[in-house]
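For this view, one protein chain was removed and the others were kept in their places.
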């Protein structure tokens, strides 16, 4: 297991109508989407698109565990900062801590575990070397 | 071009939190999902699952044109009747009229055009014979 | 704190195109939607619609914590059994265990914590008595 890069990555996004529910706030399941977008941009920032990863290596990342705590609601038009902080990077699995902030209010936080799998069989496999190297030190 | 079966197919569904937006009503884009569910059940009623269609024939249906008019809002917990009425069934394309009702109120109606395509190239191709036969007379 | 009814509630649902992603399987965030639908039907089975709850009491349920483990993928056209098993029912909070099954394969399981809040202020409040009574013994 390698040491993850320690810098915390931040992705900005806006809350649209599609993200809200009849409670007048962001539907809680959508934080999983927001966290996914941030992880995708974190990987892209490290040089890797996931469609290219599938096409080139036949592997893809899947989420195996998610834990989220919802602290405060977000509303239409809010601009959120969504962070990615890797806490464990293994040969075949990554665990990240993620948070969604609106200004200086923490709205939602959690941990997401991701595994690298074969796109056809969904069997666990090693994270491609170049991707692993670019997200560790 | 064959004559479509004239009977109108109806699919029942319930409005959940996920379907609503901060306006307190069903998010309009979700009627495309509701109409899709009804078409899927209409095909299943005719004997055909779409995953089986892809696996067996390498073809799938894609939507090429959608036109929807939104007349009245639906709310959380409403039970909707969603109809499918084929208006044109060609060798490679299907056009259906669809409506969403809550009780005797028409909420949304429209027309959807669907084409059969190769799953890899997305090129138009003929609708598999057995599927075509089971949705026409 | 009351003892929850021990019977496990099951809700059936079908996987549609809208639920899948480019990995060819159900997008993991959608299990939160499936679990929500099952909880909604569990409450309805106990005699309570949530829109009626908001209109009548000015309170609503919000999710405060979710933990999900994803074990096996579901695919288009799969029919899932989604269960609700209350593990703790307090004056203002409910904690339920939920599972999604396809046939005898367990696909996803987790725990969801729900709080009753004022619809305007989002401050925690007591679950309305009649609702509390109908979900406990």
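A, B and C are the chain letters, set down in written order, and residue numbers restart from 1 in every chain.
As a convention for this text, a residue touches a chain if its C-beta (ideal position, glycine included) is under 8 Å from a C-beta of that chain, and two chains touch if they have at least 3 such contacts.
Quantities reported herein were computed from a predicted structural model and do not represent experimental measurements.
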Interface with the undisplayed chain - residues on chain C
17-18, 20-25, 27, 29, 75-76
Contact residues on chain A toward the hidden chain run 14, 16-18, 33, 36-37, 40-41, 44, 49-52, 54, 75-77
Chain B residues that touch the omitted chain in the full complex
22-23, 25, 28-30, 32-33, 36, 51, 60, 62-70, 73, 119, 122
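One rule holds for everything that comes next: only the chains that are shown with their structure count from here on.
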Euclidean distance of C-alpha centroids - chain A vs chain C, Å:
24
Sites on chain B at which at least two other chains make contact
17-18, 75-76
